[in-house]
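What you see is the complex with one protein chain gone and the rest in place.
Entry: chain A
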């Protein structure tokens, strides 16, 4: 009940009471945008949003999404280097050789 799906806004009406069209995995869905629209609906075209029970509930913050993934990748590199340093990756490297 609490899950949502990401989609991209492809078309909007003139005001917030008209439903907007969101592309979810290639399928077009009509959604209400009153909870995310503070200015003109047209400004939302191209934005990624989280859709829940027919309502766009949040604009996905693309910079934060990227920052989260970059932090995870940096952690992955660091863990691997630490692994090399203390020797826990050696077995895997030997197997490749």
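One rule holds in what follows: contacts are C-beta pairs under 8 Å (C-beta built on N, C-alpha and C of every residue); 3 or more make two chains touch, one makes a residue touch a chain; residues count from 1.
Keep this in mind: contacts and distances are computed from a predicted model.
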When one chain of this assembly is omitted, its UniProt record names it as which of these: "Hydrogenase maturation factor", "FAD/NAD(P)-binding domain-containing protein", "Zinc-regulated TonB-dependent outer membrane receptor" or "2-ketoisovalerate ferredoxin oxidoreductase"? "Hydrogenase maturation factor"
If I consider the whole complex, including the chain that's not displayed, which of A:10, A:45 or A:67 touches that chain? A:67
Can you list where chain A touches the absent chain? 1-6, 8, 17, 25, 32, 34-38, 48, 50, 52-55, 57-58, 60-62, 64-65, 67-69, 72-73, 75-76, 79-80, 83
